[in-house]
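A short worksheet on the structure shown next.
One chain of protein is taken out of this complex; the other chains stay put.
== chain A ==
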Amino acid sequence: MAGATQDFSQFDISKEEIDKLVAEVVRYVLFKTHQNSGCPIKREELVQLVTKNYSQRALPAHVINAAKEKLSNAFGYELRELLRCRPSSATQGRSTQQTGVAEAKSYVLISQLPAEVYKKYVEDENSAHLSGFTFVVISIVHLAGGKIPEDILWRHLKRMGLCETDASHPVFGNAKQALETLVQQRYLQKDKVNGPEGNTLFYELAERALDGPVSEKMKEYISEVLFRDDSHFVILML
C-alpha cells in the first residue's frame, strides 16, 4: 500500500481520502461477489465509486490497482481481470479494431492459496455440487470444440440425470436456471445463429472458462477422466 500511496501525490488528494476510496472498492468487490454468487464485476462499476466524488482522470485506475494490492495482501485474493469476449458469430471476419468497440473489462476474485490448502481448509462442501456442475458443463462444451447447440448440451446433461424441464431437482433446483447461472458467471455465453431451419441457440465458452489457468486446469482434469479405463465419459461424447 505504501508504494501505491506514493503514486497518489500527483492527484492532490490526502492519504486518508485515498485509503477511504481503496477500502470502498475492496468492500464493494467483496460484497458484490457474495451477492451475485461470483458473477464478474464490471470495471465501470468500480470506476464509478471513484468518479462520483472525484474528477481526476487517472485516479480510478490507480485506486483499482491499490485495491488489487489490498485484496491480495489482506485477504489472499487476486482481482483477476477478464476481457469480455463476444459471441463468435458476432466477430466472424472482423477484428476488434474493425468493430471499433472496446471490449469491456470485468473482475472476478480468485483465491491465491495453493490448491491443496484451499481444498483442505477453505472449500465449502455445501457448494461442491455447483463446482461439479460447472466443470461438467464447460467440459462438454470444450470437447464439442468450444461451441454446442442447446439441445445437444441438454441431451448430454440428461444422460447424467439432469433434464431441461426439471424445476425442482433435489440438488440443483431449477435446471434451466442452474445453466443460466453459468452464463451470468461468464463461464458460458449464448449465441443465436441463423440457419436454414431457423434460429438455433448455441452455448459457447466465455472469458471465464477461456481464462488461462482455468482453461489449463480444465484440460488437465478432462485428460484424467478420458484416460481412465473405466471412464464412460468418452462414450457419452461419441
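Please note the rule applied: a contact is a pair of C-beta atoms (placed from the backbone, for glycine too) under 8 Å apart; a residue touches a chain by one contact, two chains touch by 3 or more; residues count from 1.
Criterion: contacts and distances are computed from a predicted model.
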Any idea which of "EF-hand domain-containing protein", "Non-structural maintenance of chromosomes element 1-like", "Response regulatory domain-containing protein" or "Translation initiation factor eIF2B subunit gamma" UniProt assigns to the chain that's been left out?
"Non-structural maintenance of chromosomes element 1-like"
Positions on chain A contacted by the hidden chain, ascending
1, 19, 23-24, 26-28, 30-32, 34-35, 70, 73-77, 111-114, 117-118, 120-124
